[in-house]
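Apart from one protein chain that is not included, each protein chain of the complex appears where it belongs.
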Amino acid sequence: MSSTTEKSLLGIGLIGSGFMGRCHANAFGAVSGLFDLPAQPVKAMLADATDEIAQAGASALGFARATSDWQEMIADDAVDIVAITAPNILHEPMALAAIAAGKTVYCEKPLSTTAASALKMTEAAEVSGVVTSVGFNFLRNPMVALAREIIASGEIGEVTGFRGRHAENYMANPDAPHSFRTDPQGGGALADIGSHIISMARHLLGPIAEVSADCQTIYPTRPVAAGATERSPVVVDDMTHALVRFDSGVAGSIEANWAATGRTMDLSFEVTGSKGAISFSQENMNELLVYSGSGAGAGYKRIEAGPSHPPYDRFCPAPGHHLGFNDLKIIEVAELIDAHMSRGKCTPDFREAWAVQQTVEAMQTSSQEHCWITVGGAT
Amino acid sequence: MSSTTEKSLLGIGLIGSGFMGRCHANAFGAVSGLFDLPAQPVKAMLADATDEIAQAGASALGFARATSDWQEMIADDAVDIVAITAPNILHEPMALAAIAAGKTVYCEKPLSTTAASALKMTEAAEVSGVVTSVGFNFLRNPMVALAREIIASGEIGEVTGFRGRHAENYMANPDAPHSFRTDPQGGGALADIGSHIISMARHLLGPIAEVSADCQTIYPTRPVAAGATERSPVVVDDMTHALVRFDSGVAGSIEANWAATGRTMDLSFEVTGSKGAISFSQENMNELLVYSGSGAGAGYKRIEAGPSHPPYDRFCPAPGHHLGFNDLKIIEVAELIDAHMSRGKCTPDFREAWAVQQTVEAMQTSSQEHCWITVGGAT
Amino acid sequence: MSSTTEKSLLGIGLIGSGFMGRCHANAFGAVSGLFDLPAQPVKAMLADATDEIAQAGASALGFARATSDWQEMIADDAVDIVAITAPNILHEPMALAAIAAGKTVYCEKPLSTTAASALKMTEAAEVSGVVTSVGFNFLRNPMVALAREIIASGEIGEVTGFRGRHAENYMANPDAPHSFRTDPQGGGALADIGSHIISMARHLLGPIAEVSADCQTIYPTRPVAAGATERSPVVVDDMTHALVRFDSGVAGSIEANWAATGRTMDLSFEVTGSKGAISFSQENMNELLVYSGSGAGAGYKRIEAGPSHPPYDRFCPAPGHHLGFNDLKIIEVAELIDAHMSRGKCTPDFREAWAVQQTVEAMQTSSQEHCWITVGGAT
Partner (left out) sequence: MSSTTEKSLLGIGLIGSGFMGRCHANAFGAVSGLFDLPAQPVKAMLADATDEIAQAGASALGFARATSDWQEMIADDAVDIVAITAPNILHEPMALAAIAAGKTVYCEKPLSTTAASALKMTEAAEVSGVVTSVGFNFLRNPMVALAREIIASGEIGEVTGFRGRHAENYMANPDAPHSFRTDPQGGGALADIGSHIISMARHLLGPIAEVSADCQTIYPTRPVAAGATERSPVVVDDMTHALVRFDSGVAGSIEANWAATGRTMDLSFEVTGSKGAISFSQENMNELLVYSGSGAGAGYKRIEAGPSHPPYDRFCPAPGHHLGFNDLKIIEVAELIDAHMSRGKCTPDFREAWAVQQTVEAMQTSSQEHCWITVGGAT
């Protein structure tokens, strides 16, 4: 018997132990057993709002140390990668501190509360040359990678149209209370989940040039807190419908909707081409529908995720064994570790996340001004 | 043995023996065997472009007489109901002649080539008091009637959003040639099939007040005729995406697309409410998806068409025996005969069809002017 | 103007004006407008139990004459084709009379109440050389024709397995009363609807050689009539599960179930091959799922019915306009008229319907004797 040989170790410092913090911790814990990585992540430190919360989180999530001082954590030599799952308003100072310390930064979406702030973070990272990654995890799905390949291959011909949506129902109840999600700083359905379908649209078809959007507040007031009888006005959108024109000239539509009763995760798109089409919904995240052929044999083919669609093969050698949401985070973390070791680029990085945010803001402006807006035009 | 006793007879005069003419003839032939009507239609006369075509059509479709002179037919005493399936440009003179002769008019969609023309027809019909019906057959589906009932009942709560589409692929091929469909007078995807989803939207949620639309020509030229090498410019839209605001304040989106590779009949809608939702696609025309409930038992229920959804029961006493497209025309004709006998109203009639056309034109104007347009605002 | 020229006329004599009678009448009325046939059917006479019922039916369904004497009708010179939709017990005498009169016979399924009776009818028809057809209408679906073509083409390789079912819910309620369907003479789920999936299985893969079946009565008593409080024993099956071996050696399973809560028309099959597979359910009767390919691009393709799948093109020149149940009867009647004129063969004819019934009886025997039974082995 022998003790096991370790690869070079990579210290992870995680900020936040809520839902997303747990996702990150789980991903860092599982990734070595699934991927053949150049380094092994070690859960070095966890920072949270108080010592108690931080210690409880560290214990549950397997971190060696805990702290209520995120600045101390960022400065710690044991920390190589800083993972940020704190409230959006804190992303900028945390990321700037990590960048200043030369650490790789892995930040949850949205990158910040405004595009201007996101650009500041992007430029700081690029000047210092640190690796950055932003948690638009839905892009990590092997089925999305397959969609990109099919588009690039020309199998569906020239792209002629796009129809995208991110619809959920978590704010469909008029009595769902205010929270950070309804804060005018970075809140609203468009910023919260519209950013996912915008990042997907860009991932598949490139930049969006121009938008005409209609941001609507369905429920004008909400309880000030869970269970409260007092209500206060809602100033963010519950639902946005937008027309988009991509740089390529392709036209389409995008919807963001957190009051979409009946939809739990309809992050969906249909890409139409001159010879074929692709259709996907996160509600069936382990399949991609691909249309090809003509005449008697034409039809939409349901392709199920399997080992032919990397990195599915890292999770299972056989098809039909579904990946789940948490697995997308593991894929994200695997790419992060590879990029950290090779000083490479993550997709998406800070710059890409900034462009997403800029598109969100163009839509908001379009709705306010009731006209078409060029993305980035006002800059 | 005895000869059979006939009900009062109703003479049908059909103009046109193409695809839609055959649909009408089939419907008039079948309706008595399925519905218990106050009168029995008789296929009296068929008019078409030449005597030869008219005679061949009459023979195949079971009409007693044939003519190449539609004016003669409209004037004939044997004709009580004039069914128009001629080219769009002829709808106005034919309908005006029938109205002048006091005949009930059953006209295929679009009602005419412009909203102005449609309004003229509407006003003429209303002045003379004749019954009118327009062939937006998809509204006749028992599942659409069920959708309306569910919305009206409050089962899905307050309506909060709409998402509609009519997407087909019959012009997806860049080499599909010019035809009456690409004629700037009444042509384009929006006028041709967008009118179906607009009529559906109005049928479900009422008038549309304001639009922002993007009409796009995907293929700038097409062959001048089938098989021709010569190509000429296309000036109508292949695809339109539009933002809409209903009179009720509800917001949503509408897409019309005849270049939607992979879609054969995606006339679909999703109506979102504060307590539930409804989803439908003509691709599965015998089912309606209805979302209700909350917590562990919430979900989209797939309701299959059956005898509980009139007038399905007229076609079959058991569920699961699908209605087809041609059956929708039979339902349309049954309503027409009832309205003719009672001097009642069809849904949709000329006025409704005019309002649809007005909405189409508002979208076209919005796209040209690149801004929001109030429907009917220019009147 | 001229009167229309008629083709040679074909007199139809219909027995019965219930659900199936109406289907037949509708089909004979519509077929000329859709198909290019060598002769034109004329609704000559309708026979039913009483003069009143017959006259009412003839009037509603467009038959020229009515009678309560089916023998008189069969003998009438105006009748060329006898269509039988009477109770099963009358099929044999009616068909034998029509055969004796040299008339083409179109009989609803099941052909008779026993395989022995069906064989007698078959042999009489073959001796006299009349054309026969039996109403297993589900075989007429263009998607089923496509399935047969795909199997024959070798596209799915060697057939390796079969899984078939006909499940409905019309007897799922324990208080659904007795009727002719629960009569031990020809009744039960297996005889009533199991015959459909057996005919489908034979249509696709050929004769069934051997069976092991379990016929189960789920509800031991039912009301003696609708609304009655008195109940009497049920002696027929509500649900049958069977193992089958085809003559070809292929193994599989078949289920017949009329107490299948939740299923309205799950006449479904999956044919598995060494290179591909086919899946179909009548619940989505306008589509066929075909699996082919391997590796990253493999998947089930949803092929929608369209004009490339004859005779869909007879109903509509574009895909996506669904066929309905009544359209299957029109296709059946078109084949019947063609066969009548050419003295050809219908699929299925009496002999095929007898073989289906023989298979049903083998399953019943297998269940009673609790062992495998060779189909036709006792003959």
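Order as written gives the chain letters A, B and C; numbering starts at 1 within each chain.
Just so we're on the same page, a residue touches a chain if its C-beta (ideal position, glycine included) is under 8 Å from a C-beta of that chain, and two chains touch if they have at least 3 such contacts.
This structure is a prediction, so every number in the text was calculated from the model and none was measured.
Undergrad: Touch partners of the unshown chain, restricted to the chains that are shown, please.
TA: Answer for the hidden chain's contacts among shown chains: A, B, C.
Undergrad: Specify the residue from the set C:T85, C:N141, C:N257 or C:Q282 that touches the hidden chain.
TA: Of the candidates C:T85, C:N141, C:N257 or C:Q282, C:N257 is in touch with the missing chain.
Undergrad: Which one, A:G33, A:G129, A:G227 or A:G295, makes contact with the chain that was left out?
TA: Reading the full complex, the residue touching the unseen chain is A:G33.
Undergrad: I'm checking contacts with the chain that's been left out. Which of A:E126, A:E304 or A:D338 qualifies?
TA: Spelled out, the listed residue whose C-beta touches the missing chain is A:E304.
Undergrad: Which is it among A:E149, A:D175, A:D247 or A:E283 that touches the chain not included here?
TA: Residue touching the chain left out of view: A:E283.
Undergrad: Of A:S179, A:T264, A:S294 or A:Q368, which sits in contact with the chain we cannot see?
TA: A:T264
Undergrad: Have a look at C:H241, C:R302, C:H322 or C:R351 and name the one touching the chain we're not showing.
TA: Missing-chain contact among the listed residues: C:H241.
Undergrad: For review purposes, identify every residue of subunit A that touches the missing chain, sorted by number.
TA: 1-7, 19, 22, 25-26, 29-30, 32-34, 36, 51, 55, 58-67, 69, 72, 168, 170, 263-265, 282-286, 304, 306, 315-327
Undergrad: What residue numbers in subunit B mark contact with the hidden partner chain?
TA: Residues of subunit B in touch with the missing chain: 146, 290, 293, 295-304, 306, 308-309.
Undergrad: Tell me, which residues in subunit C touch the chain that this view leaves out?
TA: The missing chain touches subunit C at positions 156-157, 160-161, 163, 165, 172-174, 212-214, 216, 218, 238-239, 241-243, 245, 251-253, 255, 257, 259-263, 270, 272-277, 279, 291, 300, 370-372.
Everything below uses one rule, namely that only the chains that are shown with their structure count from here on.
Undergrad: Looking at where subunit B touches subunit C, is over half of the residue numbers used by both copies, so same, or under half, so different?
TA: Comparing the two copies, subunit B and subunit C contact each other through largely the same residue numbers, since over half are shared.
Undergrad: Mind checking the centre-to-centre distance between subunit A and subunit B? Centres are C-alpha means, answer in whole Å.
TA: Using C-alpha averages as centres, the distance is 42 Å.
Undergrad: Could you grab the centroid distance between subunit A and subunit C? Build each centroid from C-alpha atoms only and quote it in angstrom.
TA: The computed centroid separation for subunit A versus subunit C comes out at 54 Å.
Undergrad: Find the geometric centre of each of subunit B and subunit C from their Cα atoms only, then give the gap between the two centres in Å, rounded to an integer.
TA: The computed centroid separation for subunit B versus subunit C comes out at 34 Å.
Undergrad: At which residue positions does subunit A touch at least two other chains?
TA: As it turns out, subunit A has residues touching two or more other chains at 300.
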